[in-house]
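Inspection log for the structure reproduced underneath, given as structure tokens.
Note that one protein chain is taken out, while the other chains of the complex remain in position.
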Amino acid sequence: MQLPAGSHALETNTGLDNRKLLMWLFLASECLFFGSFIAAFLLYRDRNTVGPYPEDMYDIPFTSVSSFVLLMSSLTMVLALAAIQRGDMRGMRVWLVATALLGLSFLAGQAFEFTEFYNEGLSLDQNLFGTTFFVLTGFHGAHVSVGVLILLSLVDASWRGKLTEDNSLTVELAGLYWHFVDIVWIVIFTLIYLIQPQ
Amino acid sequence: MAVSAGAMQHAGAGAHEESGLWSWITTVDHKRIGILYGVSAFIFFLLGGIEALFIRLQLATPDAGVLDQDQYNRIFTMHGTTMIFLVVMPLSSAFFNLMVPLMIGARDVAFPRLNAFSYWVFLFGGLFLNASFFTGGNIFDGEFGAPDGGWFGYAPLTLNQFSEGDGINYWALGLQILGIASLAGGFNFIVTILNMRAPGMSLLRMPVFVWMTLVTSFLIIFAMPIIAVALFQLMFDRLFDANFFNPAAGGSPLLWQHMFWLFGHPEVYILILPAMGIVSEILPVYSRKPLFGYPFVVFSGVAIGFMSWGVWAHHMYTTGLGSIANSAFGISTIMIAVPTGIKIFNWLGTMWGGSISFKTPMMFALGFITMFTIGGLTGVTHSMVPSDYQQQDTYYIVAHFHQVLFGGAIFALFGGAYYWFPKFTGKYMSETLGQINFWLMFIGFNLTFQPMMILGLMGMPRRIASYPEDFGWDLWNLIATIGAFTIAAGVLVFMINFIISIRKQERDAGADPWDGRTLEWSIPSPPPHYNFAKIPQVHSVDEFWHQKYVEDAKGMPVRVPAGAAIATGNGHDGHAEEAHDIHMPAPSYFPIIAALGLPIAALGLLYSYPLIALGGVIGLIGLYGWVLEPPSGD
Partner (left out) sequence: MLGPGVPADSTDRSPMSPEQQPQRRPEITAPSNARQRHATSPRFALRLMALAGLLAVGVLLSGCEYFSSPQNTFNPAGEVAQSQKDDFLFVMWPALVIGVLVMVGVVYIAVRYRHKPGDALPKQIHGNTALELTWTIIPIILLSVIAVPTVQGIRDLAENPGPDALQVQVTGFRFSWVFAYPEYGPTPEEPLEAPNVGELRIPVGRKVYLTINSTDVNHSFWVPKLAGKTDAIPNHTNHMWIKADEPGEYSGQCAEFCGLDHFNMRMTVIAMPEEEFNAWIEQQAALEAGDDGRLVSNGE
């Protein structure tokens, strides 16, 4: 792997590796991205002219389980990072695969949930709820999917010997992205699912 | 100084700046990327300028018959969109690229390939957007397919039911692509500035232009996602029958406006802050005095960056937000004049007591100060909200923003071109032609836009394809059109000057033609591939000036005798590198491949879904190749 400039943290003015700073900046801008979609959802919550409405659709227990699954994937991600940091490449691969599988389970849960909603009459074009809900959670799901691809790429690179103990930063950065996507889901789950206007 | 430890290229014996198309396509050198940005943006400037001339021809007289209303609506949409996204922003990027690494004593930006990627994405986005012209039928019969919803694309006008055809789709997708370019550049320059400054260059020793780049880059990375979301919402409505802006489903046009202006207002500061940075570099050099109040100029720029998030709804005073909202935004808009005024006073203070030379860069800087002051003051008149109910959507507003964007940003960018041309070519641009260029543009600018203030107050709304005969607007419109062609003449003179100067044989400018103050003047003109043979040790703001001069007890500058610099310890920082040991990042074709995926996917979204997959595959190939690039320079 090509190491870009600033790979040695000591040589940067802030002490932060260039790539780590880049990832934090990227995640900061992503906050605005998801924040805008969430804001649109919240602003439109009371403006539906037709149903179905959120309270007709949500299966909170089910979504709680898939949220828990995603939360656990952050734990496995941390364990993957810990593994590479102590040189345990096989352990890292195990935990990365676990993270990817948990992520895929979450996505499967989303797919199931969306299909249920669709069958019960909620489509993208049905009303404001359908539009804002599917686009928001759809973009989140896309981000999770990209994350899964990244994780599997890391596993593949490790198999081929291209990801070594020196590259723990790469795994750390993937972890930052993964945790961010998880946190966004916590926000979505809280604001969109759990908190209902009276 | 950390440089690419991976793909490396020896910069010494045998290695030289290659020429030829392939070297430009694969370049990751910030200087070349800056030139690519500059040339491309200038070509788009000519395009947007021609669009402006058509607008002015159509409006020169009532019912002129040059354009019909359909063509007019498309031309003014493209004029605005082009000037903002394809001209001022990339011209600023050109200067970020050319100057920031040199000014901070670095050999390149933090992510050279990401830098190249930014440029190619910009170019493809601009081409994609303009391709829309050809989708309306026979372009030579005046059948344009270009978008016609205005540069601000208000919903629900831009929804399918009111805007048929693909024009708006090209607009939205084109802007998405361009947004990615801007974001990538924003990330790159923040990391570069925060992480790659020469030893001893604390943040408050950086040139003001670098500071403005930093603030602008933060504005970019926070503002662009908002318009990205708005554009996604619009595209979902147009392509998949979503309801974001569908009034029948309860959708609100105000949602579009809020999102657009939450992006749009920081955007105008994205457009002006780099220009203010350029002016802050030019004035001290041609006044032979340091920038007056450096910390205040810096902090006012930062303050403008923060405050720019709190004024967006001043574009929406007439939409019926309510008295409290209008009052709050009125007050915040009034207050944002304060940091702007601080800059102007400090610039005047810089010149006061100086020894001023009126070379072309200085003329453009003075043009900026005077024209931007007028523009800023008209902005204060807008902040008087009840009065704005009359001004909004009229030519008074058109006058205001051209005052600050043309009389401001464009003037500064032209000044920067004259100022830094010698650094990258080793030659001066012609002074005579430069003065003619400036005065034609200055006079032309005033002839074009001052009458528009009158027209707005006389009740002429904007975005109208023609106007009636008996409304008293004829004379002022005619004057404005004459002014527009005067500007065009000035631009022509610039082009002639540029071409003649590039082709001069003798490199007579040298490294430091203007007795400059900042680090870029300490290296040869044009700079070597690796910029600095030895990364400088920085001891103060205006580091290079202080290597040449010391101040005596009365604050008068005294020339440092040759050789004394060595005694003061300048230039030595412990690890001297020989030129042929400097390793620079290798060129790469993966950035352009990755960039290519975007317009292909966008076309696929519009015409053929399998094409999306193709674009995705190409993008992924580019991305994987980029990430996995072999480390050696063999």
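Letters A and B name the chains as they come in the text, with residue numbers starting at 1 for each one.
Everything that follows uses one rule, which is that contacts are C-beta pairs under 8 Å (C-beta built on N, C-alpha and C of every residue); 3 or more make two chains touch, one makes a residue touch a chain.
Computed from a prediction, not measured in an experiment: that's the story for all the values here.
Colleague: Quick check: which displayed chains does the absent chain contact?
Modeller: Touch partners of the hidden chain, whole complex considered, are B.
Colleague: One chain is left out of this view; which of B:Ile50, B:Ala511 or B:Leu620 touches it in the full complex?
Modeller: Final answer for the missing-chain contact: B:Ala511.
Colleague: So which of B:Ser40, B:Asn188 or B:Ser252 would be touching the chain we can't see?
Modeller: Checking each option in B:Ser40, B:Asn188 or B:Ser252, the one touching the absent chain turns out to be B:Ser252.
Colleague: Of the residues B:Ile25, B:Leu57, B:Ala533 or B:Leu611, which one touches the chain left out of the display?
Modeller: Checking each option in B:Ile25, B:Leu57, B:Ala533 or B:Leu611, the one touching the absent chain turns out to be B:Ala533.
As a convention for this text, only the chains that are shown with their structure count from here on.
Colleague: Between chain A and chain B, what's the gap in Å when you average each chain's C-alpha atoms?
Modeller: Here chain A and chain B have centroids separated by 34 Å.
Colleague: Provide the residue numbers of chain A that touch chain B in the complex, in ascending order.
Modeller: 1-8, 11-14, 16, 18, 21-22, 25-26, 28-30, 32-33, 36-37, 40, 43-44, 47-50, 124-125, 127-128, 130-132, 135, 139, 162
Colleague: Sort out for me which residues of chain B touch chain A in the complex.
Modeller: 1-7, 108, 110-112, 183, 186-187, 190-191, 194-197, 201, 221-226, 228-230, 232-233, 236, 240-244, 248-252, 255, 259, 585, 627-631
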